[in-house]
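Sending over a structure as structure tokens; questions will come in a sec.
Yeah, one chain of the complex is gone here, protein chain that is, but the others are all in their spots.
Up next is chain A:
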Amino acid sequence: MTELYIEGDPIRDEKAPEGPIEQRWDKRRFSAKLVNPANRRKLSVIIVGTGLAGASAAATLGEAGYQVSSFCYQDSPRRAHSIAAQGGINAAKNYRNDGDSIYRLFYDTVKGGDFRSRESNVYRLAQVSVEIIDQCVAQGVPFAREYGGLLDNRSFGGVQVSRTFYARGQTGQQLLIGAYQALERQVAAGTVKMHTRHEMLELIVVDGRARGIIARDMVTGEIETHFADAVVLASGGYGNVFFLSTNAMGCNVTATWRAHRKGALFANPCFTQIHPTCIPVSGDYQSKLTLMSESLRNDGRIWVPKKAGDQRDPRQIPEDERDYYLERIYPSFGNLVPRDIASRAAKNVCDEGRGVGPGGLGVYLDFADAIKRMGRPAVEAKYGNLFDMYQRITGENPYEVPMRIYPAVHYTMGGLWVDYDLQSTIPGLFVTGEANFSDHGANRLGASALMQGLADGYFVLPNTINDYLASGPFEKLDENTPEAKEAAESVRARINKLLSIDGNRTVDSFHRELGHIMWEYCGMERTEEGLRKAIERIRELRDEFWQNVKVVGTNDELNQSLEKAGRVADFFELAELMCIDALHRRESCGGHFRAESQTEDGEALRHDDEFAYVAAWEFTGTGEQPVLHKENLEYEYVEMKQRSYK
């Protein structure tokens, strides 16, 4: 395997303070240098992304008085992919008095992440979770309430307390609209300048510091240079490397990948989350997969026929010929086991030939018992919009016929490596939200991404970025700065190259094929042999892409094929690194399941002696051996155990 990568020096997070875990965040806030309010006006920050992580940071830094420039590729910041989150957001409020606490949320998250995240970071996340809910309510986010007027909660996969706040099935939308409104308030106040329909295509690094970005105006094609004293990437996850995923069509890795090429380490790229409850694929034309909120697992029961190849209408299959396999294998968590476990269990029963629906790639999620127990109106009140969505997409009525679900790529735990301050290995480059690797280890618990995005943007970054900005403002730059000129030139050259190949295959056809390779070999189950094959095929396909892709039109117009081509080109490079990362990690943990590393009864088997580290990769050139830097993980508070949900 050494032919695929080189091992370099270990890396350490130098920013997390020592001492009792509950005091670390206070200590860091106290030790971080402050910027006097009068000086903030002279300091500028670029924020790429207006999802929960980016919009909350832009609003908060704007309120603090910094000059913020905010970027998104959509026509409005309100459309960032965070809008699509359905289920909810966790917070250790313990409003239910069911034994929850900051410590328990911390513990659940470390355990859920299968001991591949940092204790200090996770503890801080649990601490600030409480403030997030307060902040959002103050902004007017209409969380679900009970008749007494207080906030309602529900429980989510992988935990036994009710700590999830929600707004029907539209939690992400409501949280994002809250952050968006706060952002627009700052736009009106003149502290934030918003650049919609702008795509970041390169990072500008001057004297070792991140000093700006090159962005393409997606309407005119103009290649623009923007400078600042610090750059924040809040550009979301890279699940679309699989082509089919629950992510929005535009989600991409370009912003973070360009930074990676400029020196930012990329951590744990192979840690991807496959969500168990999505609507199965229906045909080749399929452009994306739709998630059905995991909250459905609170009341729906998952089953397949006991007999392989049973083609009967599900309603005709008697109770004793059904296998409620999650309840059978995991009696204490049942249908609420964490996502990675539920997904793999679904794959296993389908591999046994017991899957249902087209191609046998589906399992039932059945509400018949819930309707009997709670009555249809109660089920409707709780899940109505999800049921409607299912019916719209599949043409089937889930009140009468059990839903069919299948796992789909949903979230990426990997991302740019950051320290406790959320700063990457490039000084002045900060990374927040799904774009960083920080808090979820090898598996993210449900309702924790929204929590992390808002924690990063409202509370963490605004208290750490000042420590860096305190040494600014930095030297003034202009478009003639050699590094900026070079960055803009390389962007132009790449665009020209993509437009001039004029081959025989569309961007989508390459993307689809890349996605197939990734799903097959770097999806729910990974093997040494498969990953090696994948790397070979990715390289071949990437070469073909650069010779045979067809992008119609010019740069000087709205050109959606050109936009896609640039994103897919970066996915090709990322895909190779994901496979190398998956190959080098010869253990199973969280969402990363290596077939060679399992217990006798088929559960994931970690190797803490060898792999209790974050794998942070350094870029050395396309198709060249990346350098692996290990950050050792130590657990002082939570004892490292094999996870058990039985």
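What to note about this one:
In the analysis below, a residue touches a chain if its C-beta (ideal position, glycine included) is under 8 Å from a C-beta of that chain, and two chains touch if they have at least 3 such contacts; residues count from 1.
By our rule, contacts and distances are computed from a predicted model.
Of the names listed as "FAD-dependent oxidoreductase", "Cytochrome P450", "Succinate dehydrogenase iron-sulfur subunit" or "(2Fe-2S)-binding protein", the one that matches the UniProt record for the absent chain is "Succinate dehydrogenase iron-sulfur subunit".
Among A:37, A:99 or A:149, only A:149 touches the chain that is left out of the view.
Considering the whole complex, the residue from A:109, A:127, A:155 or A:173 that touches the absent chain is A:173. Which of A:400, A:557 or A:624 touches the hidden chain is settled by the complete complex: it is A:557. Checked against the hidden chain, the listed residues A:6, A:308 or A:393 yield one contact partner: A:393. The chain not shown here touches chain A at positions 56, 59-60, 63, 74-79, 81, 83-84, 93, 95, 131, 133-140, 142-151, 167-168, 170, 172-174, 177, 180-182, 184-185, 187-188, 194, 196, 219, 248-250, 282-283, 285-288, 290-291, 389, 392-395, 458-459, 462, 504, 506, 508-509, 550, 552-553, 557-558, 560-561.
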